[in-house]
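Left out: one protein chain. Kept in place: all the others.
Should a chain be cited, it is by its letter among A, B and C, assigned in written order, with residues numbered from 1 in that chain.
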Amino acid sequence: MSLSIILQLLVNGLVAGAIYSLVSSGFSLIYSVNKFVHFAHGAVIAFSAYVLYYLFSTLGISFWFAVVLSLIFSALLGYATNELIYKQLRKRKSSPVILLVSGLGFLIFLESLILIFFGADVKVINLIKVTKGLEFMGAIITPLQIVIILVSIALLIFLFIFMKKFKLGKAMRAVSDNKEVAEIVGISSEKIYSWSFIIGSAIAGIAAVLIGLEQNLEPTMGTNLMIKGMTASIIGGIGSVPGAILGSFLLGILENFGIWFLPSGYKDAIVFTLLFIFLLFRPQGLLGIKRRAEK
Amino acid sequence: MLKIKNLTKNFGGVKAVKSCDFDIKENTITALIGPNGSGKSTIFNLISGVLVPDSGKIIFDGVDISCFSPENISNVGISRLFQKSQLFDNLTVRENLLLSLDNEDTKFWKNIFGRNKINKKKEDLVSEMLTSIEMNYFASRLGRELSFGQKRLVEIARTILNPHKFLILDEPVAGVNPKLRRKISDILIDLKKKGETILIVEHDMNFIFKLADDVIVLDEGAVIARGSPEKIKESKKVLEAYLGN
Amino acid sequence: MEAYFIHLIILIGIYLILAMSLQLSIGYTGLMNFGHIAFYSIGAYVSALFTLNDIPFVVAFISAGIIAGLFGLLLSIPTNKLKGDYLALATIAFTFVVYVVSLNWVSLTRGPLGLPGIPKPSILGLSFSSNIMFLILVAIVAIVVYFFIRRIIDSPFGKVLEATRDNELATRVLGKNTFKIKSVSLVISAFLAGIAGSLYAHYITYIDPSSFSMMQIAPILCMVIIGGLASLKGTIIATIILVLLPEPLRFIGFSSSIVGPMRQIIYALILLVILLYKPKGFFGKVELE
Partner (left out) sequence: MKKQNKIYWIVGVVVVILIIILSFITNRKESSSEVVKIGVLGDLTGDLSSLFRGVPRGVDMAKLDIEKEKDVKLQIFLEDQESCNPQNTISLMNKFINIDKVDFVVGGSCSGTTLVAAPLANEGKLPIISPVSSVPNITEAGGYVFRTYISDSERTEKSAELAYSLGFRRMAVLKDISAETEVSSSSGGRKRFEELGGVVVSDESLTINDKDFKTQLSKIKLSKPDVLFLCVISPGQISIITKQMKELGLDIQIIMPNEIAQNNELLVEAKEYVDGLIYTLPGDAPLSDKLIQLKDYYKLIYNEEAIPIYTLEAYDAVWLGTLAVLKSDRTKESIKDSLYQVSQDYKGVSGDVEFDENGDVHKSVVFYQIKDGKFIRY
């Protein structure tokens, strides 16, 4: 294995990891505040990507305007999901499992809607002309991929600062740590839940834009992205945003180095075995705090 | 009967129980008292196997049970009442009590082949108990349909019916109305007459002093005093522990 | 016409076995077992591989259950301490693992090629190759499964299962080994899913990994939740309704290209409405926790 190959695999892994981290950071932000698995997160990404496709490729709206609209759309979709489903369930003090199942139901619902509205044909958002990527010491990477990696790192930094310095971020951390105490000091937890969905889903919108440009659109893309993003968050520590991003890069790199040695059909096997092992033996993940997983 | 030696338990950096030592003699009612956060519930959780001690030993009938699981501790003869209601909400009162009688019901094949019928003897035990707590009328109510006090009563009954040599009761009368309190007190006195060994945690001092033979006072996870109720009542140390906080 | 109904009833029968066994673990034991499809898949593959290697159907059928049950035991050991959504995720991951293995272990499962030509069952020379005979077989199995589960839940053992679901710690403090109890429940549930898989394989005569993907759990979960937890009657009614409900869509004159998504939407909407407005389902005794 020459250096350039190791470097290339690293680059491939980083790009894959950055894509997963776009999914997992929003997902785990929502998890950390709300403490349940928002299964429909992937469908929010898929739907927003289709909205972008519709605005940009079908209606011909200028790209940046379409991006802004689809980000607004994804934030609204996340907000609506919380208002219409999760909030109602929480009112009745439903358990996290119910919220998970309802998220699964909503995921199926949204994917079927995409199928009815847009059909199953593969869609491509054609914005960037494809050329041979830039070469660094034998490893090749395209400008878009660099952007994806940069955005995911920027997201990490933004979320870090947001949680530490911003009033809203601090309130989120407070609710995440202890909802009762937060309410005593005057933080409305419902309001924070709504905000977590708006911000988490807006991140999903960013993911939708970049993934839409890098890959194709398919109605089931949400489920597939969700599975990878969720796996990454669990590995990194579910409910810890830095953990989720770390887990994503780890997953991307492991996947790509793994299929160097194993037949490439085992790519998913690597992912799921890792997920299974973590759930069983280290459910708190790499960075997560041990919580009610084991009572 | 029960010997606790040098028992220690930490939560994070906080020492909940530190080097606790005491023993409990057969056929006595011992009360464990102390201010909030003095480690009473932690000791109960350690004895009943819900928590595992960091160090120290719990010896019951000559057997070291400090690392036993809750079910094994129950099976060596320690029956526990929780402070918070732990009734099976979706089972009837009768089913709740039947569950405590033995462990034959965990044997799958025996049950499938009908070799574990609920026989007259079991029925009688349960209805006898229901009569004694005056809950016959509620026998087929679901656990979640009961009032708080009724839940307590059923739970106490369940704890007593669970085959045991030693009862540990965590605040049996906390939050119940005076009428029920008297009833529960009667039940416990009845048990005392039968010569049961009981360890009890309770905040109501009058209740304790009426019932207990022996009182252990805990503060900050350690035993600070021990003796008969009369002696404890006058102890300065105990007063300080309560008022000092 | 009648023959089509026979086909639908066979499907209902297979789904009934699946849904009732899932009810045993979710509704009666409180185990959030979302990996039921994995056992279904294992059962289907075992039975198919056995009969394709000229082992009699009865042996294959029972082995399908037993091997699925063994996997249930295998899964129950490490997941025993997990609860709620963590258990749900771990069992979902188990489904993925089984799916990926069946896709990649080409020398055994023929991978994506699937196993075609699975023979129709015959027991002691009695052939079940016609649909009406197969219906009788499925009906018998489903009825036996129903009474088996009834027997379990009505016995004191069933009460221990319910006690474990309501409050595991209290059950342990009463001296019951809930580890063992939960394992037994999962093993039985897996065993029944395995025999359902066997029936499926021999009815469809072709299986491939894509028939057992993770999302296949959704309709079965719907049946259990819509019917109501801890209610076999509810599960049965919900299964019948959910299998039949989308059928009129084929006939009312919807364009066939939206029948599939419409069915999914109907399932999803019913599920959401039930969770929001009738959390105990039609006949449920308890809420999902």
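Some notes on this structure:
Going forward, a residue touches a chain if its C-beta (ideal position, glycine included) is under 8 Å from a C-beta of that chain, and two chains touch if they have at least 3 such contacts.
Note that the structure is a prediction, hence the values are computed from the model and not measured.
Across the complete structure, the visible chains that the omitted chain touches are A, C.
If you put the hidden chain back, the residue from A:Leu3, A:Leu84, A:Val124 or A:Ile161 that touches it is A:Val124.
Across the entire complex, the residue among C:Ala3, C:Val59 or C:Ile77 in touch with the chain not shown is C:Ala3. Of the listed positions C:Leu103, C:Ile188 or C:Val224, the one in contact with the omitted chain in the full complex is C:Leu103.
Within subunit C, the residues in touch with the undisplayed chain are 1-4, 7-8, 11, 103-104, 106, 111-114, 116-117, 131, 200, 203-211, 237, 241, 244-245, 247-248, 250-252, 256-261, 282. Taking the complete complex into account, residues 5, 8-9, 12, 15-16, 19, 115, 119-124, 126, 129-133, 135, 140, 142, 215-216, 218-221, 224, 255-256, 259-260, 263-265, 267-268 of subunit A touch the chain not shown.
In the analysis below, only the chains that are shown with their structure count from here on.
If each chain is drawn as a node and touching chains are joined, the picture is a simple open line.
Looking at A-C and B-C, the interface holding more C-beta pairs in contact is that of A-C. Centroid analysis (C-alpha atoms only) places B farthest from subunit C. Averaging C-alpha coordinates per chain places the centre of subunit A 48 Å away from that of subunit B. Centre-to-centre separation between subunit A and subunit C, using Cα means, comes to 31 Å. Inter-chain centre distance (subunit B to subunit C, centres taken as mean C-alpha positions): 42 Å. Residues of subunit C in contact with two or more other chains: 169.
Interface residues of subunit C facing subunit A in the complex, by the touch rule stated above, are 32, 78-79, 81-86, 88-90, 93-94, 96-97, 100-101, 103-104, 169, 215, 218, 221-222, 225, 258, 260-262, 264-265, 267-269, 271-272, 275-276, 279, 287-289.
For subunit C in complex with subunit B, the touching residues are 151-152, 155-160, 162-163, 165-167, 169-178, 180-181, 184, 230, 285-286.
Contact residues of subunit A toward subunit C in the complex are 36-37, 85, 88-89, 92, 94-98, 100-102, 104-106, 108-109, 111-113, 115-116, 223, 227, 230, 234, 263, 265-266, 268-269, 271-273, 275-276, 279-281, 283, 292-295.
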